[in-house]
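Every protein chain but one is kept in place in this view of the complex.
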Amino acid sequence: MKNWPLWEIFIRSKAGLNHKHVGSLHAADEEMAIQNARDVYTRRNEGVSIWVVKSEFIVASDPDDSDPLYEPAKDKVYRHPTFYELPDEVKHM
Amino acid sequence: MDIKSLEDRFNEKIDKDIRIEPKDWMPENYRKTLIRQISQHAHSEIVGMLPEANWISRAPSLRRKAAALAKVQDEAGHGLYLYSACETLGVERDDLLKDLHSGKAKYSSIFNYPTLTWADMGAIGWLVDGAAIMNQVPLCRASYGPYARAMVRVCKEESFHQRQGFEIMLTLCKGSEEQKKMAQDALNRWWWPSLMMFGPTDEASTHTEQSMRWGIKRFTNDELRQKFVDATKPQADLLGISIPDEDLKWNEERGHYDFGEINWEEFFNVIKGNGPCNKQRIDARKNAYDNGAWVRDAAAAYAEKKSKVKQEAA
Partner (left out) sequence: MKNQNLFHYTLQHADNCLILGQRLGEWCGHGPILEQDIAMTNISLDLIGQARMWYQYAAEIQGEGKTEDDLAYLRDAWDYRNVLLVEQPNGDFAKTIFRQFLFDSYSCYFYEALMNSSDEHLAAIAAKSHKEALYHIKWSADWVVRLGDGTEESHERMTAAVAELWPYSGELTKANKTEAEASKDGIGIDLQALKERRDAKIREVLTEAALTIPESTYAHEGGKDGRHTEHLGYILADLQFLQRAYPGLEW
């Protein structure tokens, strides 16, 4: 018989925060995946909301493409506030 | 990219302490070593449930019963995190379990010792989990990302284990003569196996050098063992029970405790399968797995039926 599929688990730890990847587990169906995630990953009050996604449905970027993907953003310093000079008198902006 | 430059890039990352992630290129040997190390650790967690689970039904108070359940449950969780980390390397948990059941895969030999009295629950938490923490904390910085992240979770949860063990010991040591005797007896039986948990001496350890180079081991076996002895001796003094080693003495010059020779013959015997409980532990795991097969099959069959119905409806 086939093994239970693997699921990736994302947990929102507090209202207002993003769901964050916490790990994975096996479950036969969606319902069980949520229940298992609750039992495995929120035993110590770690969550208020759970997402589960079958691992096979995650699409990931290829590490070999990391130069073309991420290098070009590195020299665009003008996107950051520290690029712009202000006189000291302006305390908060 | 050719293999040489892939290797160079991999080594550069290791040198710069940049984590390796599942989709990154890695040397085949690194992958294999990781699978062996992580799965061995996962197996230790789930086999390690058994000696303590023995005492859940006999825990002497409801508070202790709840703590014992939560603790043994954590071990299941830790096994699960580690199997999951292993699965990112392209192996299935089921295949790893098969290796455990066939005896091909190893697990920490300490769990082949029996838990004979309630004090063993204290001694395991205090010593065995204490030793495990020594081993595990540095692995939170292991070079493989999923492994390091699993270890962070494990270590966070593990800290209550040692405390609850020590608390059991402390209560016994403050108790009746019989309770003190129980605590001393447990220390006598668990001390040496705990020291063995760190593995063979550095001279005899075959994988250490490569694993250190790869950042999947951060301290040598002997370094960790020494750290454990140094940390544990004062705790034993506090409890008022004595470590069963006549050679255990503070060495002013080294700034460490000296301790006696470990019985390596016993260590290798237990690894070979001749420990007091090897067979019973593996049998228990095998039974759980085999008796659970129909349950796993049923749930898979039901899920398949449901998804077919859903598809037809769509």
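A and B label the chains in the order they appear, each numbered from 1.
The rule is short, and it goes like this: contacts are C-beta pairs under 8 Å (C-beta built on N, C-alpha and C of every residue); 3 or more make two chains touch, one makes a residue touch a chain.
What you see is a predicted model; the values in this text were computed from it and never measured.
Visitor: For the full complex, which residue in B:I35, B:L50 or B:V270 touches the chain that was left out?
Guide: B:L50
Visitor: Identify the residues of subunit A touching the omitted chain, counting contacts across the whole complex.
Guide: 4, 25-28, 31-32, 35-36, 39-40, 43
Visitor: What subunit B residues would touch the chain not displayed?
Guide: Interface residues of subunit B facing the absent chain: 46, 49-50, 53, 56-66, 69-70, 72-73, 76-77, 79-80, 83, 118, 168, 171-172, 174-176, 178-179, 284, 287-288, 291-299, 301-302, 305.
Going forward, only the chains that are shown with their structure count from here on.
Visitor: What whole-number Å value describes the gap between the mean CA coordinates of subunit A and subunit B?
Guide: 28
Visitor: Can you check the complex and tell me which residues of subunit A touch subunit B?
Guide: Subunit A residues touching subunit B: 1-4, 6, 22-26, 28-29, 32, 40, 43-44, 60, 62-64.
Visitor: For the complex, give me every residue of subunit B touching subunit A.
Guide: Residue list for subunit B touching subunit A: 1, 21, 23-25, 70, 73-74, 77, 80-81, 84, 87, 92-94, 149-150, 153, 157, 293, 296-297, 299-303, 306-307.
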